[in-house]
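With one protein chain removed, the remaining protein chains of the complex are shown where they sit.
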Amino acid sequence: MTEEIKEILFTEHEEYMINMGPQHPSTHGVLRFEVFLKGEVVTRLVPHCGYIHRGIEKMCEKDTYPQIIHLTDRMDYFSAHMNNEAVCLCVENALQVEVPERVKYIRTILAELGRLASHQLWWCAFGMDLGALTTFFYGLRDREKILDIFEESFGSRLLHSFITPGGLMHDVHPNFQNRIKEFIKYFRKKLPEYDQLLTGNIIFQNRTKGIGQLSKEDAIAYGITGPSGRGSGFSCDIRKKYPYSAYPYVQFEEKLSEVGDTFSRYKLRIDEMWESMKIIEQLVDNIPEGDYTAKMKAVLRLPEGEYFQKVETARGELGVYIVSDGNKYPYRIKFRTPNFSNLFIMNKLASGGKIADLVAISGSLDLIIPDIDR
Amino acid sequence: MEIITYITDIFKGLKSLWKGMMITGYYFVHPKEIVTQRYPENRKTLVMFERFKGEVTMPHDENNQHSCTGCGICETNCPNGSIEIITRKEVNESGKLERVIEKHIYHLSMCTFCELCIKTCPSNALAWGNEFEHAVFDRHKLTKVLNKPGSSLKKEPKEKKLEEVKN
Amino acid sequence: MTEELFNILKSQFESVEIKEGKNYPEFYIPASELTTFCKFLKDDDRFSFDFLFNLTAVDWIEYFNLVYHLESTKNNKCIVVKSKVEGRDNVSIDTVSMLWPAAEFFEREVFDLFGINFNNHPDMRRLFLEENWNGHPLRKDYIDEINIIER
Partner (left out) sequence: MTSVIYDFTPLTQSIDQFLTKNLSQGWALTIELVIIGLVFLLFYAVIGLYLVLAERRVCAFMQNRLGPNRVGPGGFFQTIADLIKLLLKELIPIRRADKFLFNLAPFIVIIASFMAIAAIPFAKGLHAIDFNIGIFYVIAVSSLGVVGILIAGWSSNSKYSLIGAMRSGAQIVSYELSVGLSLLTIVIFAGSMQLSEVIQSQADGWWIWKGHIPAVVAFLVFMIASTAETNRGPFDLAEAESELTAGFHTEYSGIKFAFFFLAEYMNMFIVASFAATMFFGGWMPLHIGGWDTFNHIMDYIPPIIWYFGKTALMIYLIMWFKWTFPRLRIDQLLTLEWKYLLPINLVNILIVAFISWKHWHF
């Protein structure tokens, strides 16, 4: 290549900017990427969020602790149980309440079912992002079974508000255990199909392998947690590190992958589904009899001080930071949401890739926009 | 040797593609696996789960009586202000002034189905209804009065109530 | 966190105050020394707090508390670093985003919702709200008569 052509090709300063979002099929919500392109190659991108900012933290300052629960559902709506649990654990720890064993077991089962449902939906959406439209229906078909379990016990499918400080809203349905066992049996047959349809596919592998390399150091520095962080070898599973609820009683593996590309994040989530099923199987037969809630006062007043509770949601580490001034309302509540941190690595990962890679990467990070904006 | 890997790559790729096509092909020829619910047609047979949270209702018995005393606990517990209670004072049989609800107003459009009103109600006057077809053209229609016109407070014998508490 | 390490910190930074918090040990450091203190916590091998998992502010009306939750992925220890900034208007504190890139966006959120400026921050813009938004919503004295309904 002569110098002249090189100059024309590589020293152009004009950038081609396109807006991806707020209404775009691949941002899974109202998120906007300002993408700067050079041909097909992304040079840099600027995320803009806030389109669905509802001020949950401000609203919580006017709500009593039981009233906060229903707002946490609406942050990461696919991990509604885990969000509820985080606030409840924080309040229980502050009040030094010991919840019954039955509650711990049920909470853990619900969290894992929620994780399964969330990962299923992620799988279908990820397939869609890459253009395999059929995955969407297979994933939703299987997720429907979990939602039916939820609906039978709590009356709602997505936003349950089922866990309250001290225990549960009410006891689970008598069918609960049988239905879960049925579902596990069913899903153990269906999950290998996911692999056949997408994981092994040569087009899929070419699209994901080596794309969006995230090193362990970057993952820690940027605070990437959850399956996205573990895909880079960052051991950040709260369930293992700081076990809560019934996690100390169960045997499971923290899946880690050292590669750190989009495919390893994908594979990790598939593996996590197997682990979740293992956890549920260990717990579902041994739910102890007992009360579904501990004795709680009518009005909860947290002692003055600051409390922090970490919980592993489907997308990473959810932290609840409550500052109490002894009143029945929290003085300040802050949710350290996993997606907030996970989003801002996008610029680093997607720069230098193609537009199609950008879509694959944002899909593999599994972003839920209301969780970012809160 | 590169030529051999080149050719094996092609065959591996084709095999993986064929595997995926077998899955979609399998479902294509197995219409029994179809999960579509034909909604308006199956309305008769469609049964919601008994715990389904459709809307907040106030159960009335055959004498058009409910058990809401109008204490206002549900109103204070509602995080969204979707419940309003209008009460009035009335002289009862024993000559005492008693609080009676005039209207128990429920804004379905603001409800987030957090279940706090139902859980905290001391007299179990509220319950979930299974109705889920809430679509209307005017959102004011979603504001409902839960107590039926002409309804009154259920008078239960005191002993029976005590027994219930004991149980 | 052992006593020994506390003492190391105490000897390095005279002004640091140590308090046993409800969940994690809390370190109070004046705003002027914040960056050097954080740098020490991150780079020193005995501490190596390399993972900033939360950064927020609390409005105590007279002053703001900046709260940094740090975790060491090597030692599995969590601590809280707190720093006080006085005043209401033109409040500012040094950024820690060069130590932990994650802080960049936490700080933008704090700037947006509390109005605390971070010196030397690479990109100090509002994160959630519009650029021309009046006030900072998470401050206790924020008034919005239209959108906030007092109960």
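A, B and C are the chain letters, set down in written order, and residue numbers restart from 1 in every chain.
Operating definition for what follows: a residue touches a chain if its C-beta (ideal position, glycine included) is under 8 Å from a C-beta of that chain, and two chains touch if they have at least 3 such contacts.
Note that the structure is a prediction, hence the values are computed from the model and not measured.
What shown chains does the left-out chain touch?
A, B
Of the residues listed, B:P31, B:G95 or B:G150, which one is in contact with the missing chain?
B:P31
Among A:H48, A:K62 or A:R141, exactly one should touch the missing chain; which is it?
Of the listed residues, the one touching the omitted chain is A:R141.
In the complete assembly, which of A:V46, A:L191 or A:A356 touches the absent chain?
A:A356
What residues on chain B make contact with the chain left out of this view?
10, 17, 20-21, 23-25, 27-28, 31, 33-36, 38
To test your reading of the contact rule: which positions on chain A touch the chain that is missing from view?
Touching the missing chain: residues 16-18, 24-26, 37, 40, 127-134, 136-138, 141, 197-198, 201, 203-204, 206-207, 354-359.
The rule is short, and it goes like this: only the chains that are shown with their structure count from here on.
Select the category (line, ring, star, complete, other) that matches the graph of chains linked by touching.
Chain contacts: open path, no cycle.
Between chain A and chain B, what is the separation of their C-alpha centroids in Å?
Computed value for the inter-centroid distance: 26 Å.
For chain B and chain C, let me know how many angstrom lie between their CA-based centres, rounded off.
A distance of 42 Å separates the two centres.
Any chance you could list the residues of chain C touching two or more other chains?
Residues 151 of chain C each touch two or more of the other chains.
Taking each residue of chain A in turn, which ones touch at least two of the other chains?
Within chain A, no residue touches at least two other chains.
In the complex formed with chain B, which residues of chain A make contact?
Chain A residues touching chain B: 63, 66-67, 69-71, 134, 141, 144, 151-156, 159, 161, 164, 169-170, 173, 193, 196-198, 200-203, 205.
Using the touch rule from the top, collect the residues of chain B that touch chain A in their complex.
My answer: residues 12-13, 16-17, 19-20, 22-24, 35, 49, 51-53, 77, 79, 112-116, 119, 128.
Under the touch definition given earlier, write down the residues of chain A that touch chain C in their complex.
So the residues of chain A touching chain C come out as 49-50, 53, 55, 57-58, 62, 93-94, 218, 220-223, 225, 234-236, 241, 305-310, 317, 319, 321, 323, 331-332, 334, 336, 340-341, 343-344, 373.
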